[in-house]
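Apart from one protein chain that is not included, each protein chain of the complex appears where it belongs.
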Amino acid sequence: MSRRRSKILVVSALAVLLLAWEGAVVLTGAQASWPFPSGIIRSGFAITADGTLLVALAGSLQRVITGFLVGALVGIPTGIAMGLLPWVNLAMRPVTESLRSIAPIAWIPLAILWLGVQGNAALFVVAYAAVFPFILNAAQAARAVDRNHLRAARALGAGPGLILRAVVVPSTLPTIFTAARIALAIAWSSIIAAELALGVKIESGGRSVAGLGQLMVATLYVKRDVNALVFGMLVIGLVSFLIDAVLRRLRDTLLPWARR
Amino acid sequence: MSPANVKVTHGATRAGRARHLLLALRSVLVSVAGIVAVVLIWSLVGRLLAHPSLLPSPVAVLGALRVLLAGEIGADILASIVHLAAGYSIGVVIGLLLAVLCARFENLDVFIEPVIEVLRPISAIAWIPIALLMFGVSESVPIFLIAYAATFPIFVNTLDGVRRLDRLLLNAARSLGASGNFIVTHVVIPGALPYVLTGARLSLGVAWMAMVAGELVGGDAGLGWRIMWYQEFFAMDKVMAIILVIGVLGFVADAALRGLQRRLLGWNPVES
Partner (left out) sequence: MTDSILKIQAVRKTYVSVRTGDTIEALAGIDLEVPAGEFLAVVGPSGCGKSTLLSLVAGFTQPSAGEVLYRGQRVTGAGPERGVMFQDYALFPWRTVLGNIEFGPLARGVALTQRHARARELIRLVGLDGFENRYPHELSGGMRQRCALARMLANDPEIWLMDEPLAAVDQQTRTILQDELLRLWGDAARRPGAPTVIFVTHAIDEAVLLADRVVVLARRPGRIKAVIDIPLPRPRPAQRGSPQFAALVAQVWDLIRDEAAKAIVEEIDR
């Protein structure tokens, strides 16, 4: 089967599926309790037009990026130190391994206690989720730095600072980029989880909406709009897809030698 | 490639063995020191904070853990394991089945893969509100989330493993007189197994996270649910004790799969 033909097949199959879905919901008159394509579009348009979606999205994204950066700032140096220095590795590995096994979302009660119920509690969860991919990958990459590259640099008269800058960092960068992709994916789903948990908490208090997760909870319990809910879910998926696409593009431009 | 790969066994002298023991002892000490340092910092920070309940001390958490272990936590652990077992097996079976179908029938693959690629970026977490709507607060929410999360890694890795099967190895098998089912059982399955197991491990990791999140937000039992329950009472020592239990169980589950991987893949030079 040629590529073109298979593409046409896929698109038409998806179109048929959507039409069948719409038809089934509309014909059975179940519009109130079941989501359907045109309803999703209508609700999506509504929450986009009145700005609630964008405000929530901006809030979530801002916290994801902050948490992600904190994770990178803590995780990359820690990982590189663990990869290069055996005693650091020995001291840190059991600690990181045991902390890593804890689902980040489990920290939410403590994070609320420390950082408040509004948004920053989610920030902690995100940073916690993001730090481990960085640590693990940076450590693995630093361990895998070609011994002969290090020897060559030393033989050419490079000191530790230059070796770190000119050999270790460039050769670990591709792996760290991979770590960034994993970390951002986890961070994004953690923020939604944290915001959902927060949303469920706040709902009784009736406070303002701070992120996508809270918006979804409000949509679920206050507006009871199924279509908006599905739309929100699709937005979450789309953002995660776009983040990954951007990071991949970034890697290909910044690290052309690491392209696969 | 090089003959250096062939292991050479030296006669172990007594002095050599003693030195080895000393080194091993030192590494254990350093590792223990790392853990001790973390616990010390933890209790120090807790003492410096304005209010002791903001960060319960290690001693308090251990006390809470003892109380929990003596009492109700068994039921929560059991509930979580039931959720995980149900959701994970559903997810793995679906993922494996889809991957095998995709690998076997190219025409099906054209339909299955795009659907998977559209769904994959939508994390299990994003389904929570819809799952709540569909199932209400119940055990179905974590089970659904776990199954959904577990499906993708095993699907992607299995398909990758089957696709990556060296064409040379298939040719070799054919020229040695193998065909059909024999090739499947003796070449395709062992060749794809490392990828399948890696997928199973990744699936378990995301399933674990989905379990905690699902129980925490939309469940009516299990460790995640219990966290929120104690949060209502501001019993932070109990919350931390449960966090500890979650960490330990997650670690044990991953270690078990890692052990399985090592056992089944003795031939594989690359360890992950």
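Going in written order, the chains are labelled A and B, and every chain counts its residues from 1.
As a working rule, contacts are C-beta pairs under 8 Å (C-beta built on N, C-alpha and C of every residue); 3 or more make two chains touch, one makes a residue touch a chain.
Remember, it's a predicted structure, so these values are computed and weren't measured experimentally.
In the full assembly, the chain not pictured is in contact with B, by the touch criterion defined above. Among B:47, B:104 or B:174, only B:174 touches the chain left out of the display. Check B:162, B:187 or B:253 against the missing chain and you find that the one touching it is B:187. Within the complete assembly, residues 1-3, 5-7, 166, 168-169, 171-179, 182, 186-187, 190-191, 193, 265-269 of chain B touch the chain that is not shown.
To be clear about the criterion, only the chains that are shown with their structure count from here on.
Centre-to-centre, using mean CA coordinates, chain A is 18 Å away from chain B.
Every residue of chain B that touches chain A in the complex is listed here, in rising order: 27, 30-31, 33-35, 37-38, 54-55, 106-107, 110-111, 114, 118-119, 121-130, 132-133, 208-209, 211-213, 216-217, 224, 227-228, 230-231, 236, 239-240, 242-243, 246-251, 254. Note for the complex: chain A touches chain B at residues 1, 6, 9-10, 13-14, 87, 90-95, 97-99, 101-110, 112-114, 185, 188-190, 192-193, 196-197, 200, 216-217, 219-220, 226, 229-230, 232-234, 236-238, 240-241, 244.
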